[in-house]
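A single protein chain has been removed from this complex, and every other one stays in its place.
Up next, chain A:
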Amino acid sequence: MSKENTVRLISAEGFEFVIDYEAACVSNTIKNMLSSQGSFTESELGEIKFPEISTPILEKVCQYFYYKLRYTNSTHDIPPFDIAPEYALELLMASNYLDT
C-alpha cells in the first residue's frame, strides 16, 4: 500500500486503521472530509480521528467498507453482513454518523 492511496482512521482509544482511500470513501462522511471541502488536516494528512467510535466498532465499519467494495455488482451469491448483538447499537450510531 503506497501512502498516497491510504487513509488512517483513528478510534476513540487511539487505535489506527490504515485502509485504502477507495474503501474509506464508502462512507460519504469520510469522502467529504477528505475532499477539498474538508478541513486542512484531514485532507492533507489522510488521517481522521473518531473520538466517538470505539475500536471494535471502527474495525467492524472497516470490514463493511471492504465487504461493500468486494460485492457491489457481484454476480455471485452475496453473503449477509453479520452483526453481533452487543455491537448493534453502537454500529447503528456509527453508520448513521458516517452516512454508510
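We adopt the following convention: contacts are C-beta pairs under 8 Å (C-beta built on N, C-alpha and C of every residue); 3 or more make two chains touch, one makes a residue touch a chain; residues count from 1.
Here is the rule we go by: contacts and distances are computed from a predicted model.
Chemist: Name the chain not shown, per its UniProt record: "AP-2 complex subunit alpha", "Protein kinase domain-containing protein", "Ribosomal protein bL31m N-terminal domain-containing protein" or "Disease resistance R13L4/SHOC-2-like LRR domain-containing protein"?
Modeler: Result for the unshown chain: "Disease resistance R13L4/SHOC-2-like LRR domain-containing protein".
Chemist: If I consider the whole complex, including the chain that's not displayed, which of A:5, A:35 or A:96 touches that chain?
Modeler: The one listed residue touching the chain not shown is A:96.
Chemist: Please identify, in ascending order, the residues of chain A that touch the omitted chain?
Modeler: These residues touch the chain not displayed: 61, 64, 67-68, 71-73, 78, 81, 83, 85, 88-89, 91-93, 95-96, 98-100.
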